[in-house]
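All protein chains but one are shown at their positions in the complex.
Chain lettering (A, B and C) follows the sequence in which the chains are written, and residue indices restart at 1 in each chain.
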Amino acid sequence: MNTYGSRFRVTTYGESHGLAVGAIIDGCPAGLQIDMEAIRHDLSRRSYGAPRQEEDAVEWLSGIVDGVTLGTPLAFAVRNHNAKPGDYDALRHLFRPGHADYTYQTKYGIRDHRGGGRASARETVARVVAGSIAKQILKPIEINACVLRTGPELSNDTTGGVVECSIEHLQAGVGDPVFGKLGAQLAAAVMSIPSAIGFELGVGFDAATMAGSEYVDQWDSSADGTTVTNHCGGIQGGISNGMPVVFRVAFHPVVTLPQPIDCLSDTHNIETIVVNGRHDNRHIYRTPVIVEAMAALCLINAIS
Amino acid sequence: MNTYGSRFRVTTYGESHGLAVGAIIDGCPAGLQIDMEAIRHDLSRRSYGAPRQEEDAVEWLSGIVDGVTLGTPLAFAVRNHNAKPGDYDALRHLFRPGHADYTYQTKYGIRDHRGGGRASARETVARVVAGSIAKQILKPIEINACVLRTGPELSNDTTGGVVECSIEHLQAGVGDPVFGKLGAQLAAAVMSIPSAIGFELGVGFDAATMAGSEYVDQWDSSADGTTVTNHCGGIQGGISNGMPVVFRVAFHPVVTLPQPIDCLSDTHNIETIVVNGRHDNRHIYRTPVIVEAMAALCLINAIS
Amino acid sequence: MNTYGSRFRVTTYGESHGLAVGAIIDGCPAGLQIDMEAIRHDLSRRSYGAPRQEEDAVEWLSGIVDGVTLGTPLAFAVRNHNAKPGDYDALRHLFRPGHADYTYQTKYGIRDHRGGGRASARETVARVVAGSIAKQILKPIEINACVLRTGPELSNDTTGGVVECSIEHLQAGVGDPVFGKLGAQLAAAVMSIPSAIGFELGVGFDAATMAGSEYVDQWDSSADGTTVTNHCGGIQGGISNGMPVVFRVAFHPVVTLPQPIDCLSDTHNIETIVVNGRHDNRHIYRTPVIVEAMAALCLINAIS
Partner (left out) sequence: MNTYGSRFRVTTYGESHGLAVGAIIDGCPAGLQIDMEAIRHDLSRRSYGAPRQEEDAVEWLSGIVDGVTLGTPLAFAVRNHNAKPGDYDALRHLFRPGHADYTYQTKYGIRDHRGGGRASARETVARVVAGSIAKQILKPIEINACVLRTGPELSNDTTGGVVECSIEHLQAGVGDPVFGKLGAQLAAAVMSIPSAIGFELGVGFDAATMAGSEYVDQWDSSADGTTVTNHCGGIQGGISNGMPVVFRVAFHPVVTLPQPIDCLSDTHNIETIVVNGRHDNRHIYRTPVIVEAMAALCLINAIS
């Protein structure tokens, strides 16, 4: 399933070393003047410090005339200019530890071994473009994510971290009871980002060791629906309560190590190689804009 | 959206103090002899230590003849025998802190104020029945959840905790790339359980402070696809790798406190009341079977 | 798939000789006072002249307090009081010609042989209840269906016919381009009714032999968007144009003949039997209310 959303549906495509990555956005309102500069800015946040420096130019194939949306599907393509498939020849018969090489091969019986193929974080280009448009439509709701903490910075190693995201000016009443709780929808949205490994809302895991009387967010004396604390992260019974929605996402370190690595071969041996591709030791600084994109795509679908 | 799943679709209904709670299960295979005793056992785990002691008898309305499924929708109802709506009259115009009272009223302009209505954990009866059937179909895959730790045990207060769930004997290749990653699907499934507030896969939030070389699960020397460690929790690139899938869910304490509580009134005052309903101070021991149910419903849909 | 709709989702259940038939309606707006008398009236239209005379009493299991909807799922059950399973014992190993006996057995490897089971038109009880609620919500849009013509009336035989349905006061702009054309959605809705075998919009099949200049609906001189003729049936490019939407549905005769019938046995013989069940020779008069129900369920989902 390469589609996200029900009302504002984003269907992405593309392998990291194929011709292009991109998406079709279906359900974008008509008459919207798209801020292309905001999209470029978000794309540059996504490639910040990345070893693969290429300009991510978005080609719009449909759905826009004179910069204004028609209400029909927005299709776009971002070409993969800088692909060097040759870098990856050694990996054709090897499964790197920690990667999706083995699981893709098991699931599909075939894979694009060049740079991770569909499993590469290159795929998030399409999310960022779509998320940037969603953020424009959602205004005055503000979605901001930043790196809260990172792992140790070591030479010859990679680092993960935790990103915190806050959603301000979201009205009360967004989200659904039962299976479509807003927290569940946000969790699914951001846990689909490559290398995400944990999600928590409000005080999150700390809530497990708090007494109930300590945890409960008391009504503010203004009696206008605001609360003194925001332990719950702005969501009660799956529905936003008008306080800021706050959540955190844990990312594990990039698993492409700048070291010799022991791979499993398809002939059932262990082989040590050094990957000649480009490395990305501290990807955590590139994830906030992706977290924002997924939060925006989540919200624009949750708001009826 | 009160439906979970695409292939094995569970649509639940019911308020805690209405006539019944239940569900329609659509997509259950034909010819299955349902183990009703296993369902009863799981329902008793769900009501373990609950203050509202009633026998949760399942009435099957369709889809079964002589205990065998027809492939048509399984509809069932569990009557709410022990409802005491009178207990809740004081709450008609009040919004309890920490509850969904306020958010439901904002979203719908109306709510069933009796015992939480649709927001009550009574709704999970339907999930447990459906999950119990899913677990039967999934065998030999084993899904087991248990309480890993709880909050402080205090008189006159409530307690949360962390539940750990492991899925054994799951084949490699389950889950989807991009938006339908198995971890994202599991996160959405269990974060939809009332009072769930955090989710982590494998080492989870600890991964954020590990070096990449420490985090990466190395291939076992057997070269059969197993790994020495299981930091990733059995999922790589969104797809199961054949190792046990392990995740944890944090639950906040029950927000119905056995103490005087300060409510917001619909006339914008703060009013202190003592709730005469039945309390459930340590619900954490009732959640593992619900976690198992949601994991089972997630898996049965993810396995193609 | 026993669910119809995306916003106003109806999931039905029940076999004709099981305990009950019914549905869950998810997505019904909150605060709606349901007109129960209108539902009873539509149910009586559905059972008009039917040989199986039983009162179809609707038991509401959830979603309603004091006759007003809560915005939560509406679950209901209609008991099958008058079932006589014994009538059908002879059919356990036989497949009647023209029925779904053979196709169900092939698909599921099992079937409820009593009175058609899930394939019985008894299932349409749930559609009529849901459709009746949809019609209430859709007002002032008016949906009216009637029998346009019937087959020959012969003693000891059954009859089909054509039902015409018109939708008045539907605003322009309803329906989607491409796959979700309003005509396509209506076609799917009504072709799902038991014994429906043809659908046409506006002049329908006659359009195939008209010249283009004759077919095109010319603008009325009032220049307000109305047209002089309505050959297209009120839909252009898949979207309503403000004129009445008009369509017709062909129904084949009931295939349960009041005559000796030659059945296929599961041991590959042909056996002649006389079915002792209750017969329904002229069901065409019971179909308009079902056509209205499906048109209403279609529209309430198509109107955003």
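Throughout what follows, contacts are C-beta pairs under 8 Å (C-beta built on N, C-alpha and C of every residue); 3 or more make two chains touch, one makes a residue touch a chain.
Note that this is a predicted model, so its numbers are computed, not measured.
Considering the full assembly, with which of the depicted chains is the omitted chain in contact?
Contacts of the unshown chain, counting the full complex: A, B, C.
If I consider the whole complex, including the chain that's not displayed, which of A:R46, A:R96, A:R111 or A:H231 touches that chain?
A:R111
What does the interface between chain C and the hidden chain look like in terms of residue numbers?
Per the touch rule, chain C residues meeting the hidden chain are 1-4, 12, 95, 97-100, 102-104, 106-107, 118-119, 123, 149-152, 154, 157-162, 172-181, 183-185, 187-189, 191-192, 194, 196-205, 207-213, 215-219, 221, 223-225, 227, 231-233, 235-242, 250-255, 257, 259, 261-265, 268-270, 281.
Which chain B residues touch the hidden chain?
With respect to the unshown chain, the touching residues of chain B are 6, 72, 177.
Counting contacts across the full complex, list the positions on chain A that touch the omitted chain.
1-3, 9, 11-15, 18-24, 26, 30-31, 59-63, 65, 68, 70-75, 77, 107-112, 117-118
Everything below uses one rule, namely that only the chains that are shown with their structure count from here on.
If I drop chain A from the contact graph, what connected components are left?
No chain A: one piece.
Central chain, going by Cα centroids?
B
Calculate how many whole Å lie between the centre of chain B and the centre of chain C, each centre taken as the average of the chain's C-alpha atoms.
Computed value for the inter-centroid distance: 36 Å.
Could you tell me the distance, in whole angstrom, between the mean C-alpha positions of chain A and chain C?
44
Give me the residue numbers in chain B that touch at least two other chains, ranges are fine.
Within chain B, residues 1-3, 12, 107, 118 contact more than one other chain.
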